[in-house]
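For this depiction, one protein chain was excluded, whereas all remaining protein chains were kept in their positions.
Chain lettering (A, B and C) follows the sequence in which the chains are written, and residue indices restart at 1 in each chain.
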Amino acid sequence: MEDYRTKCIELLKERGVTIEDIADCARFLQADYHVDLKLEELLESVHSVLSKREVQHAIMTAIELDKLAERKVMEDKDLEAILLRDEGLYGVDEVIAYGICNLYGSIALTNFGFIDKKKYGIIAKLNDEGKGTGRCNTFLDDIVGAIAASAASRFAHRWVK
Amino acid sequence: MEDYRTKCIELLKERGVTIEDIADCARFLQADYHVDLKLEELLESVHSVLSKREVQHAIMTAIELDKLAERKVMEDKDLEAILLRDEGLYGVDEVIAYGICNLYGSIALTNFGFIDKKKYGIIAKLNDEGKGTGRCNTFLDDIVGAIAASAASRFAHRWVK
Amino acid sequence: MEDYRTKCIELLKERGVTIEDIADCARFLQADYHVDLKLEELLESVHSVLSKREVQHAIMTAIELDKLAERKVMEDKDLEAILLRDEGLYGVDEVIAYGICNLYGSIALTNFGFIDKKKYGIIAKLNDEGKGTGRCNTFLDDIVGAIAASAASRFAHRWVK
Partner (left out) sequence: MEDYRTKCIELLKERGVTIEDIADCARFLQADYHVDLKLEELLESVHSVLSKREVQHAIMTAIELDKLAERKVMEDKDLEAILLRDEGLYGVDEVIAYGICNLYGSIALTNFGFIDKKKYGIIAKLNDEGKGTGRCNTFLDDIVGAIAASAASRFAHRWVK
């Protein structure tokens, strides 16, 4: 079966998210525990998270859903409207994000909850952008938060070994 | 905010699934524990599950994804192909299904795993149909399994009260 | 089957946690969305969360584990030591907490991650206390966070109806 890692990195870039942006979020999550953590130290963890098949499928599905809402080709116009206005009580975006975090254990889930509320860095940017006309980042901001949360959790577990 | 319960029942029907089909799956899951359980006794639980907002959003998203794959309007043709052939290692469908089961506790999750492998009743029918040309039930069969698993779990918890 | 709601409220109190403490955490989680939310408005949600059987079982198991570690009666002294020092990479406490949050959907999980990192109110107190000699709150602080996160999520979903 195909490895979609390179494809996913391209998809994220095309939607305005670099691997460095995600590593920066992961560093923010680990900042309390390690002084002077360098971006490079977290980049490896981000790449490792992106190499998992389940993560790749989640990224592809999430970004496609955002684009489909933007292109207004959905048959269900209620759903399309919910996605376009990033309705707060719509939770399928977080459910897909949890599908990523779960692979990295309970620390990843806690990390996700924190960064999702704090809206640090690229997540804040995506969130603001998604509020503008025509742009839908409803799934993307959660996916980015989940990858960062997972990378930070992976880093924490390896640090103590 | 709008209640999409009636809409979801219509969406399911349109895709070939009745509330009775789902109650029948729930009865199958409870059959070991109760002799002579009537369909009517489980219909109420199915209706209760369908009245939850998170369940409604999951149904709408799942059915829309199946239709979008069928209509071949996705930009990501790799993803579209994965969905159309119901690729075994694609797991976002189960992740969304777990988002429903989780609301009904650990028994619902176990129930889901069982009926998903056993492919009882309407789930077998959806699965076979999805293997045919042009039809995509990749998300729907898991959603139906999740609603049945949740209804059975809810029933079990109420039975002992 | 017995309803352990009253028992759980007693168990929590005995460990230094009142229903008001938990409602205060839930209010903190909802503060961004509602100005001037009163404690009473969240107390009802806390009581509703405590009435679920799965929540009661989680509370009973969590508090018993903390006490068993304190009483030093565990056969596995490695585990006992991990619990007594609230080892950061031990995650079974969060796993049990997620078992509660999952019942209240994706918003509850995000809420939990946030309050677990922020350590607001009673959660900070429990955490500090657990660092002292002889006291183990390893499971309790997560359970309290999970009940608060769930109560806040339940409140948010009802508010918009």
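Definition applied: a residue touches a chain if its C-beta (ideal position, glycine included) is under 8 Å from a C-beta of that chain, and two chains touch if they have at least 3 such contacts.
What you see is a predicted model; the values in this text were computed from it and never measured.
Visitor: Of A:Arg5, A:Arg53 or A:Arg85, which sits in contact with the chain we cannot see?
Guide: Only one of A:Arg5, A:Arg53 or A:Arg85 touches the chain omitted from view, namely A:Arg53.
Visitor: Per the definition of touch given earlier, which of B:Tyr98, B:Tyr120 or B:Phe139 contacts the omitted chain?
Guide: Candidates B:Tyr98, B:Tyr120 or B:Phe139; residue touching the omitted chain: B:Tyr98.
Visitor: Residue by residue, what part of chain A touches the chain that was omitted?
Guide: 1, 53-54, 99, 102-106, 157, 160-161
Visitor: Can you list where chain C touches the absent chain?
Guide: On the side of chain C, residues 1-2, 4, 7, 11, 53-54, 57-58, 60-61, 63-65, 67-68, 71, 73-76, 78-79, 82, 87, 89-92, 95-96, 98-99 touch the unshown chain.
Visitor: Which residues does chain B use to touch the chain missing from this display?
Guide: Contact residues on chain B toward the absent chain are 88-89, 91, 94-95, 98, 105-107, 109-114, 116-118, 156-157, 160.
Convention: only the chains that are shown with their structure count from here on.
Visitor: When you check chain A against every other chain, which residues touch at least two of them?
Guide: Within chain A, residues 89, 91, 95, 98 contact more than one other chain.
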